[in-house]
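Report on the structure given below.
One chain of protein is taken out of this complex; the other chains stay put.
As written, the chain order gives the labels A, B, C, D, E, F and G, with residue 1 at the start of each chain.
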Amino acid sequence: MTDSLRIADRDLGSRLILGSGGFANHELLAQACRAAEAELCTVALRRLPDPAHPQGSILDVLDEAGVDVLPNTAGCFTARDAVATAQLAREAFGTHWIKLEVIGDDRTLLPDAVELLAAAEELVDDGFTVLPYTTDDPVLARRLEDVGCVAVMPLGSPIGSGMGICNPYNLSIIIERAGVPVILDAGVGTASDAALAMELGCDAVLCASAISRAHDPAAMATAVKLSVQAGRLARGAGRIPRRRYAQASTPADGMPAFDVDVEGAAR
Amino acid sequence: MTDSLRIADRDLGSRLILGSGGFANHELLAQACRAAEAELCTVALRRLPDPAHPQGSILDVLDEAGVDVLPNTAGCFTARDAVATAQLAREAFGTHWIKLEVIGDDRTLLPDAVELLAAAEELVDDGFTVLPYTTDDPVLARRLEDVGCVAVMPLGSPIGSGMGICNPYNLSIIIERAGVPVILDAGVGTASDAALAMELGCDAVLCASAISRAHDPAAMATAVKLSVQAGRLARGAGRIPRRRYAQASTPADGMPAFDVDVEGAAR
Amino acid sequence: MTDSLRIADRDLGSRLILGSGGFANHELLAQACRAAEAELCTVALRRLPDPAHPQGSILDVLDEAGVDVLPNTAGCFTARDAVATAQLAREAFGTHWIKLEVIGDDRTLLPDAVELLAAAEELVDDGFTVLPYTTDDPVLARRLEDVGCVAVMPLGSPIGSGMGICNPYNLSIIIERAGVPVILDAGVGTASDAALAMELGCDAVLCASAISRAHDPAAMATAVKLSVQAGRLARGAGRIPRRRYAQASTPADGMPAFDVDVEGAAR
Amino acid sequence: MTDSLRIADRDLGSRLILGSGGFANHELLAQACRAAEAELCTVALRRLPDPAHPQGSILDVLDEAGVDVLPNTAGCFTARDAVATAQLAREAFGTHWIKLEVIGDDRTLLPDAVELLAAAEELVDDGFTVLPYTTDDPVLARRLEDVGCVAVMPLGSPIGSGMGICNPYNLSIIIERAGVPVILDAGVGTASDAALAMELGCDAVLCASAISRAHDPAAMATAVKLSVQAGRLARGAGRIPRRRYAQASTPADGMPAFDVDVEGAAR
Amino acid sequence: MNVTINGEPRRIDPGATVASVVSMLDVAPGARGVAVALDGEVVTRSRWPETELRDGCMVEVVAAIQGG
Amino acid sequence: MNVTINGEPRRIDPGATVASVVSMLDVAPGARGVAVALDGEVVTRSRWPETELRDGCMVEVVAAIQGG
Amino acid sequence: MNVTINGEPRRIDPGATVASVVSMLDVAPGARGVAVALDGEVVTRSRWPETELRDGCMVEVVAAIQGG
Partner (left out) sequence: MNVTINGEPRRIDPGATVASVVSMLDVAPGARGVAVALDGEVVTRSRWPETELRDGCMVEVVAAIQGG
């Protein structure tokens, strides 16, 4: 398909970005990678050793699935920590792409606007290709673009909440005014949420928990993949307008008449 | 795929039923049939000659596309007319399947509950396989099933309105209590509506205007097809619950620390 | 206030009708009557003796509060039972007004369209002033009006569910096309639901469980009363349109400028 | 009523704050003040002379209505301008209360998180009592509280848009976590929006365009006043839970039976 | 003779009237909001004293309760 | 004699059959998806040639169109 | 000398004060809700008569309007 998504200097054939968090094991992640047909998958950095996954590096899993790494700064609460984490990620993964997360609150995991913008500016200056996880605030999205972010990644609802897109209005305003790709990040609970995001005009969807914590992650990965494709196609196909009243799909003319008595009496 | 849908004595591989109304010409219908990969497509009956489509029968179009005919009784306002139209359709198409429509109002095209139920009962007694277009009233859906309908086809919103599913609650109640397949009929405006219907538990979706009146009908047909598949898969995959607060997709443990002064002071 | 509601031959000063079901005792009902300032309150009929309320008749409570009785046919599943119950109510209360309920299902308590319409027709013929509890189906509402009902009482959502108005679209269509008063019946969960109903154009609201089962019924009765008044006033006041973008409430002209350097440089 | 709202060192008897923008003339503003029974009303500052209202000061109108002035910084795009405007307002009106607005965008008039927080901090340090107009971002609301704002004023939707509360989820999170009063600011379109805000737990509502630009501002002012009271009462009254299925408001026991044949046969 | 009163089978003496049945249920003579159906048909209060029950008949005696 | 065909009053010769009416409408003999009702009752295709019209009767000749 | 008053370039006589500028704008001496900034800093009303303008300075004279 020629409908690729250009972010910075890269063309992506898939508009679904996978988040690697929440899979019960690497095998389920591998299955989801194959089902999702994603080209990018997030990874985080934590201190060694990683007691949860002693069995080998996630990098090998992603390599085998042909998926590239998109490192993130998950868990950072300050610009300072996010910048340092991004620099470690650049060293660890040999990529200057960074999904920037700076969180303001450990119960909602919502972004901190001020720290996020500061970190984005510093990382852009340091040569990073920055994709910030942000709120659905159109002004903040604009400012992130203005400091040089190559995409903006507004949330639909909090990470892992599965509430979908709580405020489609704000999301659509971001999309209307953005000069860089808009990627829905966080909140997808099921396939239709992803379709809706694409129909609203998102350029891509990042999906982690909805897939990784589904009862059957591979099936949900397929579902979200199809749904992203469906939403993208539907956006381009030019949907019908909403109307308050019906519009017949069958013409009213030419209806046969069966009531002999009435018609007979009328003759 | 083995996930076929059994209606009466028939197994359908596709869970998207196409409505043929509203296409600008037969060629666009043919393209949509191929894109939708539907196995059933509605047709209506009108007096000959049909001034709108002098160029040949819709039946040839559907034949060529390998799609079977599902006749309807569109335009009927009484049980009497609907029964007579169904009988004509049986003769014309050699099928005892009938999508039963009995309308109560020409601006909303909403079903008339009383006439619909009367017509359904009479047609079942006459040997028809009846699929009634109905409101989203769970009691009416139940009564239609009780008189022998092989499926129920509740609306999401009025025909051609593109408003999607106005009352997901009622639809879900119908689904929970139905012993026959539930097919969303009317209201789909775009792909995500179809995905949502399937996620709610519909067994199939009928789509006419959303495809036929889209700017690019074939593209929308593909989009809705993918979306129906996505919604079906997502339903089966076991979605994550909705939560008010976030659930981290990245573990909090093992975060590195970078602030030399603070940590140094603590030592 | 001169904004009275005419139903049949009666003018009501209050647009809130109280439902008496669900109060823990008659004293709470009495308090709610006073707080609600309603003029009509529903009562049901059951076999004597009534073990739940041995302490005296609800009629005395309503009399003392200056509230008239609106008998209902709650619990009836067939037109036959509803007609007989209405006739008993006429005898018991000396009123030919009847809130007609014919239920199709004991879990949803949703109306049965066919039985309801049959009962309405029979009761109108028998001289009753019929106010039917109905679904939000615009066609059924129209047919109830056509057989002579003096008002229609569509539900917002199931009795006692507190889900508010599940389908504002259907309700607004009923309102647009009705020639008799439209009274929202069932579904109100809290005050804002009642305000919304009135803003949509309902002529009145019936409220039972939202008041009777609230933690503080009298306070909720006051809240719903105020909310009905607010919604009625707001409907008449001509609300502003919804817009996608902002409209400044403060003029942009005449902003002072404070930045000496910039302005200085420009001089 | 003893249910007053304490903000900083002041007790307000009314939980409706009026915005003065958008009234066609001072007389309509005066009528709305009386109808709304508000105790605070916003005013802005602009260069003299004010060509729109040559006929006398808004201050006289508010004085006569017994309403106190709440100056704002409407129209400011930077912390610098907002601080300077607030200082002018303090001089002009002799109050250190300021409704702080720092806008990021002239089409959405949405707040600029970074500039807003900077201005809030500076004004608090300068001795102001700061009530910031903010987005519905819970993290930003928290940070505004942390720098010493005496209340937070999240928007429901853009100024003058009349879209109500686009994201009740975010608003409720702000309310749950706030240690200062939460005042809904911007977005109210009609009375029910205000009731909903109060039911969600807002401490007060500010309303400008919904009243000033209504066809009948005084009627809408009364409507919103009643609605705020209704929502506040309903919040305190303890609403019933939402349920998927019905809960009968009439007991099922004791239903009379009317069908002679059936019961006779059963004996 | 055997009758059914409010769903319960009862033996009563021949000649019993609706009025006597109502008083059996402890309904005060002037009690408000009470109505009676005999075999599915309403018996107006003025006719309670003169309306005799027949063997096998079905009597419903109802009154107002909270509801709706 | 006078008949109504698809809602239009028509004069036709006595002895006309359903088959002759159908051919009057330019329907090819083997045309698919065509059905006929005579006075509200379906006439199966095999009986078109033998079914004669009566004076005052009402004929509906219908075919498949896009719809639904 | 050249100053800017409410965004407009104006020539005024040396020695002009904030008070004289305010009166130029037809503001009554006791007018309520009026405030002045000189080069971005508020000048309290009591100091209007004594505060002289300098060449190139920027004066903002504002008052209450409907808004917010």
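Here, contacts are C-beta pairs under 8 Å (C-beta built on N, C-alpha and C of every residue); 3 or more make two chains touch, one makes a residue touch a chain.
Keep in mind that what you see is a predicted model, and the values were worked out from it rather than measured.
Within the complete assembly, A:V69 is the residue of A:L5, A:A35 or A:V69 that touches the hidden chain.
Screening A:V43, A:V67, A:A194 or A:M220 against the full complex identifies A:V43 as the residue touching the chain left out. For the options A:I7, A:V67 or A:A89, the residue in contact with the chain missing from this view is A:A89.
Residue-wise, the contact with the chain that is not shown comes from A:A208, picked out of A:A208, A:L226 or A:A248.
Where subunit A meets the missing chain, the touching residues are 19-23, 29, 42-50, 52-53, 57-60, 69, 71-72, 74-75, 84, 87-93, 99, 101, 208.
Residues 249-251, 254, 256-260, 263-264, 267 are the ones on subunit B that touch the missing chain.
Heads up, the rule we're going with is that only the chains that are shown with their structure count from here on.
Note on connectivity: the fewest chain-to-chain touch steps from subunit A to subunit E number 2.
The chains touching subunit C as well as subunit G are D.
Distance from subunit A peaks, on a Cα-centroid basis, for E. Note on C-G: its contact pairs, compared by residue number with those of A-F, B-F or C-E, agree for more than half at A-F. By count of C-beta pairs in contact, B-F exceeds the other of the chain pairs B-F and A-F.
Between subunit B and subunit G, the centres computed from C-alpha atoms are 70 Å apart. Along subunit C, residues 19, 21-22, 44-47, 50, 52, 72, 74-75, 84, 88, 108, 110, 163, 169, 173, 208, 244, 249-251, 254, 256, 258-259 each make contact with two or more other chains.
Contact with two or more other chains is made by residues 6-7, 37, 40, 60, 62, 65-68 of subunit G.
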